[in-house]
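With one protein chain withheld, the remaining protein chains of the complex are depicted in position.
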């Protein structure tokens, strides 16, 4: 899977890649077939080798191409994949080939595979979020005493510390981590129209005393072997996907917010922040194709890109949810897959870039101080405006006058940094 | 506030209306001024009458017009409102006029006012969601034995019951109620750049032993009197708004999903559902301007409209969050206000319409049965396709043949309905 | 119509306001009724006074409220408006009341009214665009010799002139004006399902020789009196609306692009541009509620807001077009109205703000020059990198060295400015 036009895409590795989704579909079929055999709905002879092993690393790209090419006739990739798996089970395992997929519908397999891949992506995201929290806790602590100019509506306002700015970034990251941490990962197993009718039918044929109970036990068993929650079908109640999408975009919101500050503060006229100049492998970053002096803030640029694109993708999932109809939906369901894949991969890429940016961020303490001092008068204008309220304070105090140090007007900055750090500590504790 | 082009808008009453937001801003200023006096930061002479009472029902529209017209010069409505309130406090309360708004910034007032109004909207939504759950529980229970045709990708699939369809709708509504129920409502109080510097300064002037502690106590006191949570400033960490928006759009997702089924099943050729023909006041609904025979499914039409429009509004909030910059943002903050207002009001309108639709929905049991019987062969095709797996069952069983009743192939439908009802029961219990 | 949460909204005056849309609906009904009488389809006794005069300036707000409240029962405001107009025609004009709206369907009236109002909005926009072109031509000409730092990816690149920057802004504005200038304004008259059946029926009853020809003549006559094009019905072929929306968002794209430059270059550390400090009425602009020193770039802030919100609104129109179904659509049609109104008004507001911003923009020539000089070495790095290609040029030339003036490296700047000015001249000529 190349992504020439989304630089950094390789950071996501195989997460939610086409091969990963295809293998996850095979894993889902396998979990279901195993459950059928385990509960003696299917005969022992239907026990199959690991289905996902039928597709090897060597040929997964070819299989993806074959399945992708065959997907249009039925509208989704499950039918051609099942055909291919049956062919490969072939002669040695005719019963497994026969029983494969029985009781499931295409949407069961694809939805569950996407959940499976999303969970992997979120597991990865959780590590990145933790690393970001760690980096931000470090910045907030280290720079709690680093004064800088507070800016509002693009203009100088009152003094802050860089520690406070880092604490605000931290708040946004913790908000995203909160949402991500609450997601549940359900299987989707309902059969043709969400009634489990085929599974019940199979259980009945097989002589189960209570075929319905057996069908539900099949779902539980398959879910358990996939590490997912057993829940009733949600073919047209799509909150599991919209919640995941909302959590993903809340991550990129946080990264975009950070990137915007870096893009502003790394402007040469401001110069208060600087991106890490080299990649972790030691390559120079941010060069230009023509201008040798350039050191473009590439990570912030690519983070901003992701943040600008993510909201529309999450909205796509909501639109698909809103347009669901019947027992399974034509078109709106199909619009979800690629949106989830793109949103998931891009968020993982952005998370990795954000971690790198935060871990290597250069804070130009001297420039911050210099900007602050140069505009001390302006930054204390609010303070001076309050003086007339207090006739008993005779005139403007020393710390309000033209020569006053803006650092004396930091308000509750320290305590607010502490509050963010406490929340981060609770988050870290909650993870361990 | 008229909304000629959003029929049904009046269902939202004053929730998040311009006057409501304006009055909420006054309430926020009041809570803060009270806190200043209460903690002796401001003198007793600054105690004001109820600020929100300075704007009466009679003149609120005029005040809104004045403030709206004056909002452009500073870019937001807080500055002209503060001016107007100071003028009205006028001679009798010069100290109150003087102390009004001190320590706050415009964004504190507007953000908190929007939170305040959103909470009201969600309180209202909670009632609607509960009513919808009740209606859906009723439909799911009553129709657990009402068989109908399951449809997937627009074609007949296998039999379901209308009870199961109602249970799926219920799942979507409970998912939305879940999200809505977890929202927290924070104040936004941080002063010019989120440092509480002015509040600390005022507390110091007033002789507070620990001015920072006093400033934080001011926040707590104001939050408490507003019934909101005291949290650190979130001027540029906008998850409180994006989470609310995500919850709102998850509601309209559920309503859209229901509306689409009604629009399909109320088509004359299908005729399995029918909207309530009259409004609660007994007016005929769904008439046409020219065709006397028409009974258009108006509620479902308007619900679908809301569901098509909501995802982009929620995405707007995410985009604004992602584009935050500095200590307070130019443009992205300003893009939030109207999006929240529109999304909030429209969701309340849709919720009310959904409740009415669900409470008065006509279920044409006979038509459902007739469609099912007419296509019994097709609906049992899946079942027949499973027969060859079981050589010990000699041939096709009676319940699979051409004359078989589709009702015998309902799978785990009943148990799945029970699962949804149990979840609904837990939700109802959790509310009481 | 207040718009507390969209500061500047009053700049749009009545364009696309609720009263304007309502009056336009009355005007459409009037044009049709006049045509019916004119072509003797309706009797002379059906000739009505000016329908739009039945709603006066005094009571239009009340009428809007009444019609808005009555719109839900049928799902659109046309039915209650027709009822109200019939009541008001009342006793003196019973035949007019009877013939009113005959042959039309609700969508005919509302779509045509929206086209009518959109055309007014675009007429207004055209004036603003012309004023912007004029201001930009002035800036491009005046500052063709004002060198400044070119910035790419937020970092210094090579020198440009402010004239060139203005020429680029001009290009974006001319692109928008191009699109806006090509729009056509069609009536929507098709009757219940776009067949003009009722109109043909009425013409037949009235004794027309060729009732179909008469019906089409009715459309032409009504269109002509409204100043709109007579075209076949487009109830479910929505390009007339999506094209208008695309033109509107192309305007806000241009304004957003300009606003972003102003927001960057007006930062105190850069200080190369400054917004007009006072409104046209002489009020100070950009003040803060707490910080007396502040002069926030309010116009750029509000322009950026509009530019961030517009793309989703235009997308809403495309989504509605894509979701059209049957002969007239449930829900997707209804989602268009408010989106068009908001997008249209907001673009007019933004256009007016953009004109004011551009007309009063302060260009800090000295700051531009100072920034340029301070980084002369960097800005000439590209030039120096080219030197080794030319061994016959011995070493680095004077104009490339550390003391070289960046102004010597302006490339084709002047000629490119000329190209933009020529295009502007052609545009101006095309308008006159």
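The chains carry the letters A, B and C, assigned in the order they are written, with residues numbered from 1 in each.
Please note the rule applied: a contact is a pair of C-beta atoms (placed from the backbone, for glycine too) under 8 Å apart; a residue touches a chain by one contact, two chains touch by 3 or more.
Just so it is clear, the model here is predicted, and its values are computed rather than measured.
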Residue touching the undisplayed chain, where the options are B:168, B:214, B:371 or B:413: B:371
Candidate in contact with the missing chain, chosen from A:26, A:54, A:82 or A:417: A:82
Interface with the undisplayed chain - residues on chain A: 1-11, 18, 21-22, 61, 64-65, 67-69, 71-79, 82, 101-102, 104-106, 109, 191-192, 198, 259, 263, 279, 283-291, 296-298, 300-305, 307-309, 312-313, 315-316, 319-320, 323, 330-332, 334-335, 337-339, 341
Chain C residues touching the omitted chain (full complex): 75, 98-99, 102, 105, 150-154, 157-160, 164-165, 167-169, 171-172, 175-176, 178-179, 191-202, 205, 212, 215-216, 232-239, 242-243, 246, 249-250, 252-257, 260-261, 264, 307-308, 310-312, 314-316, 318-319, 321-330, 382-383, 386, 389-390, 393, 409-416, 419-420
Residues of chain B (touch criterion as defined above) contacting the omitted chain: 151-158, 263-264, 266-270, 288, 290-297, 301, 319, 323, 371, 375, 377-378, 381-382, 384-385
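We adopt the following convention: only the chains that are shown with their structure count from here on.
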Between chain A and its twin chain C, rotation from the CA superposition, multiple of 5 degrees: 180
Top chain pair, ranked by number of contacting C-beta pairs: A-B
Most centrally placed chain, judged by C-alpha centres: B
Inter-centroid spacing, chain C versus chain A (mean Cα positions, whole Å): 37
Chain centre separation in whole Å, for chain C relative to chain B (CA means): 31
Multi-chain contact sites of chain C, meaning residues that touch two or more partners: 263, 288, 290-291, 296-297, 301, 319
